[in-house]
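Dropping the structure in here first, questions after.
All protein chains but one are shown in place.
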Amino acid sequence: MNWSELSELLPVGVVLAAALVVVFLDLVIAHKDRYALPMVALAGCVLGLGSLIQNYLSLTTYYKQSPPWFSGAAETAAGAFNPLILGGHFSIDLFGFAIAGVALLAGALSVLSSAHEEDDSALSSGEYYGLILLAVAGMMLLGFAHDFLTLLVSLEIMSISTYILAGSRRDLKSGEAALKYLVLGAFSTAFLMMGIAFIYGATGKLSLSEVLIPSEQLVSSAFLIRGGLALLLVGVLFKVGAAPFHFWIPDVYEGAPTGVTGLMATGVKAAAFAVLGRLAFETFGPRYAHDWAWLFAAAAVLTMAVGNFLALRQENVKRMLAYSGIAHTGYLLLGFLVSPNADGIMLADQLQNAVFYLLAYALMTLGAFGVVGLVREDGRRLERLEDFAGLSKEHPGLALCMAMFMFSLAGLPPFAGFFAKFLVFKSAVDAGYVLPAVLGVLTSVASMAYYLRVVRAMYVDPVRATKPGEAPAGARCRYSWTTNLLIYGAGLATILLGLFPSGPTFLLR
Amino acid sequence: MVRAMHSMLATLLFWIVVLMTVTAATFVVVARNILHAAFALAVAFLGVAGIYIFLHADFLAAVQLIVYVGGIIVLVMFAIMFSAHTQEGTVEPRRTWLALGGGALVAGVVLAATIMLINRLQVPLAEANAHADAAYRTTASAAPGEIALGHVLLGEYLLPFEVASILILAALVGAVAIVRKETR
Partner (left out) sequence: MLSLGLDASAVGWKLLPVLLVFGAVLAVVPLLVYLERKVCAWIQNRVGPNRVGLLGPDGLAQGVLGFSGGGKRILGGLLQPLADAIKLISKEDFIPAQADKFLFSLAPFFALLPPFLTFVVVPVGADLTFGGTTVPLIVADLGVGMLWVLSVSSLAAYGVQLGGWASNSKFSLLGGVRATAQMISYEITMGLVLLSVFMHYDSLSLREIVQAQATYFDPLLGRLAANGLGSWGVWHQPLAALLFVICAFAENNRLPFDMPECEAELVGGYHTEYSSMKFGMFFQGEYIAMLAMGAVISTLFFGGWHYPGYASVAAASPNLAALISLAVLGAKVMIFVLFQMWVRWTLPRFRYDQVMELGWKVLIPLALVNLVVTALVNL
């Protein structure tokens, strides 16, 4: 093993170091200086992002070409870019870079949206920010992980941190969220592990790209491998929150602190999709597309239907966003349907589209959760739809951003969500899965109903009649410059990504 | 003849251990008293350690005993003892036919797959056993399992091994975050 390759994981190291610094800083600083903690955490994410970009640039200059999208697409010629490092445990390909980038972004924005929570001391402690950073480190490792062992360990780093984060608000709902997340998460990990054990037992291999290479063994233990893969897929679909394994999402998203919900909805989802993507593109690949793609397609259709139709009935905005997250998982799954006769270029294109979707979804969802986190009254969080009534008059800027996020989530041009959906539907059609794509468009149209309800509440519905003794309606939102930064930044990015969808891909060239 | 008796005795012992493990594991699920369930889990882990010994994985067996039987379950019981209502610590599970059927289905599928695994591995497993047995008999001391394991863990798999320490760090920070008193 070449230990100098460890430098490729420097971004993870930076985030880990920041996590330790935050935890220890909390011990030594005075209570009134606690506002420094989120700043350190933020700096950790930004430095990690810088280190990631630096790594990418130095790799590109060294090999005079950009890394391949995934290790399977790498050229095998001597001297060509070999993304597999450290004995094949990690793969530093573009997919990994993209997932790590989304994870860092989600972590940074989640820190920004939590920074105003100084009234909840558990949420302003060093442990809270340390756990966010640890979760981000786990997501980054998951993005690069290339064998089942590293994959499982990284997944658990991320999961354990988020279990605890979900319960960090210390009230009944938050505790319920943490417990449900823990029990069901542990359950899904058990499925995942059992699947890995079956596959390892059948093939004796752990590398994601090698387990399904055709061999005599593979034929003789086909049943076993199928069982293992089925368990594996159950575990992964559980983690991404696809139907029929989506039941935990609404309760967990609703109960967890809003900043954590944002992290779970974006970073955790992106990292779980990293596993799914590696399974789809590296483990199964076009060779086995016939065997498993119908399963993905069925799960995608079911997820889209369940998510969208249940979201229609929600009165709580946070719950609505949770169901909308399920629906978006369905759209994303469409991006991972591989055609049996796809070549490397096509697969890379597909992966690129899925990553674009993840990025766009992360921005608009974190922005929307940021707005939800700000709306409150007398320190009480307001999450119901009717609580948003008249927001456009009191906080026109926030309302405008929220409206943009809703339009973007619904998939209306010219926002990022439109192009994201367009790209994944296109890759599904290109891969030959027309019916799921059509169903995706239809459910997407139906989804406008509930996204527009939020917009109507903010702009059209009359302001609630204030009872005597109630706080004046104008004081409904807290002011927090960090969260405002997050919201306006995400809003701007949503428009820019929509107007220049090739922007991020341009950067990667 | 002695050898034959020896192996017969070993087989008998193996089935006793297996029966104990499975019975205890079943009891974990059906026990109404939570401390009984925890104790049954300890017995099940003990049985698993026994199975490891039959597989000549002595090191794994010892670790199983130290970590699971002697550590985790003891702490689980410790936690149960600290929570009130020790005698009323019974649960009344809701058992519906759907849940039972679903559980049975999942268990059946997993069982079938496991049987397939064992069936497929029978030949190499027997070979491996014979090999390990031979090594065991000639050296009279244990197979070098723990040495090989150490080399693999600190060689080829050092990185995942170290990443696991980050996992433990996360759990540690999380434990502090959970028990931490509100500062205001």
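In order of appearance the chains are A and B, and numbering begins at 1 in each one.
One rule holds in what follows: a contact is a pair of C-beta atoms (placed from the backbone, for glycine too) under 8 Å apart; a residue touches a chain by one contact, two chains touch by 3 or more.
Computed from a prediction, not measured in an experiment: that's the story for all the values here.
J.: Sort by label and list the shown chains the missing chain touches.
T.: When the entire complex is considered, the left-out chain reaches B.
J.: For review purposes, identify every residue of chain B that touches the missing chain, sorted by number.
T.: 2, 5-6, 33, 35-36, 39, 42, 58-59, 61-63, 65-66, 69-71, 74-75, 77-78, 81-82, 86-87, 140-146
The rule is short, and it goes like this: only the chains that are shown with their structure count from here on.
J.: What is the distance in Å between the mean C-alpha positions of chain A and chain B?
T.: 34
J.: Under the stated contact criterion, what part of chain A meets chain B in this complex?
T.: Interface residues on the chain A side: 1, 16, 19, 23, 31, 86-87, 89-90, 121-122, 125, 127-128, 130-131, 134-135, 137-138, 141, 147, 149-150, 153-154, 156-157, 160-161, 163-164, 167-168, 170, 194, 198, 201-202, 220-221, 223-224, 227-228.
J.: Please name which positions on chain B make contact with chain A in the complex.
T.: Answer in residue numbers: 109-110, 112-113, 116-117, 120-121, 155-160, 163-164, 166-167, 169-171, 173-174, 176-178, 180, 182-184.
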